[in-house]
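Just one protein chain is left out here, and the rest sit where they should.
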Amino acid sequence: MSFCEQFPVGEQTSDAAGADRDERGSENSEQSIICLRCPRGCEISTTLDGYGGIVEIFGNVCKLGREYVEAEITNPLRILPTSVRVRSGERPLVPVWTPKPIPKGRLMDLARATRSIELEAPVAIGQVVIENWEGLGVDLVTSGAVRRA
Amino acid sequence: MTCDTSYDVIVIGGGPAGLAAALSARAEGNVRVLLIERNDSLGGILPQCIHNGFGAVIFGNDLPGPEYAYRYQEQVEAADIDVMLDTMVMDLTPERDLYAMNATHGYLHYRPRSIILAMGCRERTRAQIRLPGSRCSGVYTAGTVQRLVNIEGYMPGRRFLILGSGDIGMIMARRLTIEGAEVVGVLELLPFLTGLRRNFVQCLQDYNIPLHLSTTVSNIIGGQRLEAVETVKVDEELQPIPGSTERIECDSLLLSVGLIPENELSLKAGVHLDPRTGGPLVDSTMATDVPGIYAAGNVTSIYDLVDYVSKAGEVAGRHAARYALEHGTGNGNNATAGRDASKAGAMVAIRPGENVGTVIPQRVRIDTSGNEEVTLMLRPNALIERKVTVELWDGDRPIMSFRENYSRPAEMMVHTLRAKQMQALAEAHEHELTVVIQ
Partner (left out) sequence: MQSRDFDVVVMGAGIVGSMIARALSRYAIRVALVDRANDVGTGASCANSAILHSGHDPSPGSLKAEMNRRGNELWHDLVHELEVGHRWTGAMIIALGDEQLPGLKKLLARGTENQIPGLEIISRAEVLKREPLLTPDVSGALWTPTAGVIDPFGGTVAAAENAVTNGVSLFLNAEIHDALVSDGTLIAVQTTAGEFRARWFINALGVHADDFMHLAGDRPDFAITARRGEYFIFDPNRVQVQNVLFPMPTDKGKGILVSTTAHGNTFVGPNAEEVADKEDTTATRDGMAEILEGGRRLIPSLESRDIIAGFSGVRATGNANRDFVIEISATVGGLLNVAGIESPGYVSAPAIAERVEGLLRNAGLEMVAKNEWNPRRPARPAFKELNHEQRSDLIRRNPNYGRIVCRCENVTEGEIVDAIHSPVPARDYDAIKRRCWLGTGRCQGSFDYPRVMEILSRELDIPMTAVTKKGPGSEFLARTTKG
């Protein structure tokens, strides 16, 4: 993987940051994290203590931003938008998403799981396709409608 | 062909701009509104934008494109608005003669009292960026692939390279990965990302898709189908650096190299375009320079957030309806009647100055009543990664300023002019002000 060095976005903390807390010593570090909770995409500057705790945070427009940063340094969460097949519909696919984010590491697992799903038309918007996926408390929900052909 | 003069307002295009315009026009009172859309469904490009990222400003929510569109569609269906799908507007005159056609009714002729242009945009293509190489199959624009994958249900290849770090390119990189294709990388000619950073994080970084800045395609290789792409690094003048060529095996090349407002009809109607935006020159009521013709959304300039497209549509709809109500009692043609009335009230032009690429609207109609707010949308053309001030200059005198955290060409700056700022504009000496970023 070769991300371009010139790119000025700060490193995003990957996966479970807690694991290597002790190795990091106790110096404060600064991070800039782009909030993905809404399309504004605030760039939030965060100062962390040596143990991953938030010392200072600014740049977020709303409180969701703080929540996001907290999750990002412990367990990054992401929304998955994709689609599933529709039988006897006017269109072959209906868009679906997870209105609530799931752990970043599980994105592709859920993506794969959706590939074999087929709904029967008509499909309504907001219809739950998978409830509480793998006990994570997140549903897969349609974000569009498909009429019967 | 008989001419139907019964409509007050006709909206061309059923995307977010057109939907919002139709709704707000209808809400102005006893106004007959017709919405004409060439696709078989409403929503414009939103039905194919199945990712979330829509609605933060208007709904305070992060919605997928189809759901954002659906909220407006529902309202349009519930309102007393006529909608014609599968119908394309073919011709438009300055007198507002509008010709449309579809398979069921054939050719149709309308003359409404006002018109809203909401035709959106189209993608720049391979020829426009003069990509050299073979003319094999496997080279697509990103929006076409988005349509194929999300609406038609087909994957155009297995191993993709993407040219252009705009939002559509990055979003499609993730989308194709989610559907099991391999995306070998995203190339960007410029030394910086051209799309939104959030998309870099959630579409490329999260899925381990490399971004190569200052890199472009130098050759397209393949007989019948694409086999490989040669890439080259470029220097500050964007010229290829000798010896930096690399060969990347792939069966598909996606181009995400920009959007152009769709203005064939606007030109036919005699509307003047701003060479910077590629769209009609509009004032703060979204009126073009042809009386009774309004414009909103990507047809005026490429927006990055749909919420502001809807807002512009709302403004256009409201004023188009008012224009129709003021000018249209009879059934006749009253194109010329409007010219003076529509110019009533003072106007100041806002010209992009230092570090500013485009401004929408290009002219502000002075209204100090406090009833009208004007949203100024600025597209910076310089990347400045520190706090900047946006200033409005009246000759050699700055008359107002705003703070911004940075200036990035990928993100429009939005500033609302309220009563106080309107007053400042009203007191300006010059007819043309300059907006700069410092």
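In order of appearance the chains are A and B, and numbering begins at 1 in each one.
Heads up, the rule we're going with is that a contact is a pair of C-beta atoms (placed from the backbone, for glycine too) under 8 Å apart; a residue touches a chain by one contact, two chains touch by 3 or more.
Predicted, not measured: the structure shown is a model, and the values here were computed from it.
S.K.: Of the residues listed, B:A27, B:M88, B:I384 or B:V414, which one is in contact with the missing chain?
M.R.: Of these options, the touching residue for the absent chain is B:M88.
S.K.: Taking the entire complex into account, which one of B:R71, B:R147, B:R322 or B:H415 touches the absent chain?
M.R.: B:R147
S.K.: Of B:D62, B:D251 or B:D274, which sits in contact with the chain we cannot see?
M.R.: Of all options in B:D62, B:D251 or B:D274, contact with the hidden chain holds for B:D251.
S.K.: Among B:N61, B:S134 or B:S244, which residue is in contact with the omitted chain in the full complex?
M.R.: In the full complex, the listed residue that touches the missing chain is B:S134.
S.K.: Tell me which stretches of subunit B touch the chain missing from the display.
M.R.: Counting only subunit B, the missing chain is touched by 1, 38, 86, 88, 90-91, 99, 101-107, 109, 122-123, 125-128, 130-137, 140-141, 143-144, 147-158, 179, 218-220, 223-225, 240, 251, 260, 264, 267.
S.K.: List every residue of subunit A that touches the chain not included in the displayed model.
M.R.: 83-85, 92-93, 115-116
Everything that follows uses one rule, which is that only the chains that are shown with their structure count from here on.
S.K.: Measure off the straight-line distance from the CA centroid of subunit A to the CA centroid of subunit B, and report it in whole Å.
M.R.: 27
S.K.: Under the definition above, what is the set of subunit B residues touching subunit A in their complex?
M.R.: So the residues of subunit B touching subunit A come out as 47, 50-56, 61-64, 66-67, 70, 150-153, 175, 178-180, 191, 193, 196-198, 200-202, 205-208, 210-214, 305, 307, 385, 405-406.
S.K.: What residues on subunit A touch subunit B, complex-wise?
M.R.: The touching residues are 1-4, 6-9, 12, 34-41, 43, 59, 78-83, 85, 91-93, 95, 97, 104, 107-108, 111-112, 115, 125, 143-145.
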